[in-house]
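Only a single protein chain was left out; the remaining protein chains are all shown in position.
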Amino acid sequence: MRDVTKRFPGCVANDHVSLDLERGEIHALLGENGAGKSTLVKILYGVQHADSGRILWEGEEVEIANPAAARTLGIGMVFQHFSLFETLSVADNVALALSRGTGRDPALVAEIKRLSNEYGLALDPDRIVYELSVGERQRVEIVRCLMQDPKLIIMDEPTSVLTPAEVDKLFDVLRRLKADGRTVLYISHKLQEIRDLCDRATILRGGKVVDSCDPSQETPNSLAAMMIGRSFDGPKIGKPVHTEDGDALLTVEGLSMEAASPFGTSLKNICLSVRPGEVLGIAGVAGNGQNTLLAALSGERIAQRDDWVRFEGKSIGRVGARGRRDMGIVFVPEERLGHGAVPDLALEENALLSGWGRWKLVRRGLISFSKTREKAEQVISAFGVVSAGSGAAARSLSGGNLQKFIIGREIMQDPKLLIAAQPTWGVDAGSAAAIQTALVDLARSGAGVIVVSQDLDELFTISDRVAVIFDGHLSESRPTHATSAEDVGLLMGGLFETPTEATPA
Amino acid sequence: MESLAPIVLSVIAAATPLLFAAMGELVVEKSGVLNLGVEGMMLGGAVVAFIVGVETGNGMLAAAAGAAMGMALAFLFAIMVLGLLANQVATGLALTLFGIGLSALLGRGYVGTPLPALPKLYVPGLTDIPVLGPIFFGQDGLVYLSIVLSGAVAWFLYRSRAGLILRSVGENPSAAHAIGYPVIRIRLLAVLFGGAMAGLGGAFLSLSYTPMWAEAMTAGRGWIALALVVFATWQPGKVLLGAYLFGGLTLAQLHLQSMGIIHIPSQFLNMTPYLATIVVLVVISRDAARIRLNAPASIGKVFHPDG
Partner (left out) sequence: MIALERRLEVSRFWLYATPVLAVGLTILSGAVMFAALGFDPLEALHAYFILPISDLYGLSELTVKATPLAMIAVGLALGFRGNVWNIGAEGQLILGAITGGGVALAFYGVEGPWLLPLMLLGGMVGGAFWAAIPAFLKVRFNANEILVSLMLTYVAGLLLVYLVTGPWKDPMGFGFPQSRLFHDSATLPTLFENSRMHIGFPIALFAVVVSWFVVSRTLIGFQIKVVGLTPPAAGYAGFSSSKVVWVTLLTTGALAGLAGVIEVSGPIGQLTPSISPGYGFTAIIVAFLGRLHPVGILLAALLMALSYIGGETAQIVMRLPLAVTGVFQGMLLFFLLASDVLAHYRIRFGSRRSEEG
C-alpha cells in the first residue's frame, strides 16, 4: 500500500486534508474534540462522503461508497462508541460485519476461535453481548474487524474505555498487527499513548492538517502545543483546604442497588464520604456501575434503606432528586443533551429545569419567566457561554458551551454538594480547563464535590482523594498526592479488597 | 369426539385473522418500527378482498387483492414514517382513522351483499378421516397459509441471514448503518410485509370468517393483534400460541352465549376479548427485564442517519 491520499476541499469539517499511510505502520491521527478526526475516518470508511477530493488506495483512485466497499478494499474499523448489537451473540455480531452467514455457521465460529487465540483475544462466540464487559466488547470489535483480513485498521479512541493493563494488552495486539504488515490508523488525543505506540503522527486542528511528526521525538507538551495551537495553561487549581477532622458532609454506608436495566451493573455495599471543601474523584472504566451510583447519589433512584445515604447527619436514602436538591445537593449528569438539558427547550427553560426550586422561580405553581430569564442570563455571562442568548435551544450549543451552562447553572444555585459525571468528556481544552477550575473553586469555597470520571489525568489534577469503582464495588479512597496513576490503574482492573465492614471510603 | 372437530375448526378460524396481523406486526416491530395502523390495514384488506371476491368469485384473487391493499396502506405509512420522519404513534393512529373511513367509503355499495362461499380444501380420503380430517385437510386455504407464513417468519427471523440483519436494524439502527446496511430500505420491506399480512387477516375475516362486509367489522382485532405481539414478548412461537388462545376465548364466549346456560347478558360476554387483552398486557408488562431482552431496542424511534 502506497500513498493513500485524501483531499476534501471546501468542507468545514475537513478542509483540504491530505493524509499518507504507509504499509506496516501505526499512524496516529491527533487532534482535539471537533478537529475533524471522526469525520475524516468516517469518509475513509464510507459512512460519510467527501464533497470533493480523492482517495488513492495502493496507487489507484477509488470510490468508497459505503462501508461494505471499504471492507472489500481491505479497510476495517473499530468504533469509538461500540457498534455492537447487545441482544445478539458474539458470533452473530461478527457475522453481521461480514457479507455472509449467521452466527450459527460452524465455520464462522471456528474462525472466530482461531483468530481470537492467535491474537490472545479470549472470546466465547456464543455469549450474548450484553453480558460482556467493556474490554470484552472491544475484543469482539477487533476480532470482527480482523475476520475481514484488513490491510488497514482504523481505531477510534480505543483506549478511552480500558484499564491501563488492558491498554498494554491492546498495544501488544496492535504491534503484532503491524508486524503482520497491516497498517493501523490510530485516533486519539492521549499524547503519552501516541508517543509509546505510533510511528508517525498527523495533527488536525479546525479541520486542517497543521503538522506531522515522529511522536517519539516529541514531548507531550510539544504535541499538545501542536494540537491546541498555542501554549496551553492547565486549569488554575487553588490550594487544598484540608478539613481532615471536619464532619463528613455526605456519607454512604453499605449501599447496594440493582441496576435499572438488565445490562447495567448493580452496586454492592458502597461506602464513601465527602467532607466540605474537598473534591472526591471516583475513577473506573465505563460500565462498572457508575450510572447506578450516580442515580443513587442524585436521588433519581431511591435506596432501599434511608440510612444508607446520610447528608449533614440526616438520612436521605429514600429522598428523591427534588428533595435532595432542596437540601443543597446538585448534580451534573454525564449526558448533557437529553439528561442534563432538554435539547428542544431554550436555555432559560433549561435553567428552570433544575433551578426552579433553589432560585424560587415558581410561586404557587406559577412560573416567573422574567426571573427565569434573568438567572439564565447570569449563568451565561458568568461562565462565558457562547450562545445566541437565553432563548437559544440547548441543542444549538456546542458541547463545551452547553457543559459550561449546565455546570454554571448548578454552581450558581449555591450548592453544599455538587456531583459531576464526566464533566469534561468531549469538551474542547479551553472549556475543560474552565470547568475544572470552577469545580475546584467551588470546593475551596466550602462545598463538597464528587467527580466521577474515566479520565485519570483529570482526577489527578482536580481531586483531593481518589476511589475506584469496579464491578459495582467501590475501593477505599486514597489521598491523590500519596498515590500514583499506576496504583489507581491496578484498582481499575479490580485488584482491590472489597470492604467487608462498613468503613467509609 | 365427533363434536370436537367443529370446535377446533372454529377456534382456528377465530385465531387466523389475529395470527396474520400479529405475525406481520411482529416483523415490523423487530425492524424497529411501531405501526399502530393494523386495524386500518385490516379493514382496507377486508373491504378490497370482499369487493374482488364478489366481483370475480375468485378467492385466491380476492385474498391477494386484500394483501395488496394492506400493503398499499402500509406504503403510505412508510412514506410518512421512514421518508418524512413523522411520529410513528401519531401516524399509526392516522392510518387507522384513514383506513376506517376509506373502507367504509369503498364498501358502501357492498353492505349486505352476500358472498358466494369460497371452496374449502378437500382432499379425497384424507378430509373424510373423522375429527382429524377436517382439521388438517378441510379448511380455507388462508388458514394453511397463515400457519405456513408463521413458520416462515420464525425461520426467517432466527435462522436466516436476512432475518439477522432485520433484527440488528431493530436493535441498533445506527450501528447497522455504520456497518453499511440500508436501514430505511430494510424497514420499508418489513412495513410492507406487515401491511400484506394485516391485509390477509382482513381478507380472511370478510371472505371466510364472516363472509360479508360491514363497516368497522374488524371490531378491534387489529389492536388485539398489537397486544398479542407484546404478549408474545416478540417471539413468533408465542404469537402463534397467543392467537390460538384468543381464538379459543372468542369461541368459548360465543358458545356460552348460544347455550344460554348462564344468564349473563351477551354484551358482557362480548367484552371478554377486550378485558382479556388488558389482563394479558398487565401480566406481561410487569416484567420489564424480559421485555427489554426481547423487544427491539429502537422501536418507535425516528432514525435519521446523521442523528
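Lettered A and B in written order, each chain numbered from 1.
In this text, a contact is a pair of C-beta atoms (placed from the backbone, for glycine too) under 8 Å apart; a residue touches a chain by one contact, two chains touch by 3 or more.
None of these values were measured; they are calculated from a predicted model.
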Worksheet item: Which residue from B:A15, B:V48, B:M80 or B:I165 sits in contact with the chain not drawn here?
Response: B:M80
Worksheet entry | Residue in contact with the excluded chain [from B:P6, B:G57 or B:G220] | B:G220
Worksheet, complete the sentence: Sole touch to the unshown chain from A:G287, A:G323 or A:G493: residue A:G323
Discussion item. Tell me which stretches of subunit A touch the chain missing from the display.
Written reply: 11-14, 34, 36, 38-39, 42-43, 48-51, 298-300, 320-323, 325, 331, 333, 335, 338-345, 349, 352-354, 356, 362, 365-367, 392-393, 395-396
Worksheet entry | Contact footprint on subunit B, counting only the chain that is left out | 36, 76, 79-80, 84-87, 89-91, 93-95, 97-102, 104-105, 108, 215, 219-220, 223, 226-227, 230, 265, 267-268, 270-271, 274-275, 277-278, 281-282, 285-286, 288, 304, 306-307
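Heads up, the rule we're going with is that only the chains that are shown with their structure count from here on.
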Worksheet item: In whole angstrom, how far does the Cα centroid of subunit A sit from the Cα centroid of subunit B?
Response: 45
Response to the item:
Listed in rising order, the residues of subunit B that touch subunit A in the complex are 159-161, 164-165, 167-168, 171-172, 174-181, 289, 292-294, 297
Worksheet entry | Footprint of subunit B on subunit A - complex, ascending | 46-47, 66-68, 71, 79, 82-88, 92, 95-97, 100-104, 261-263
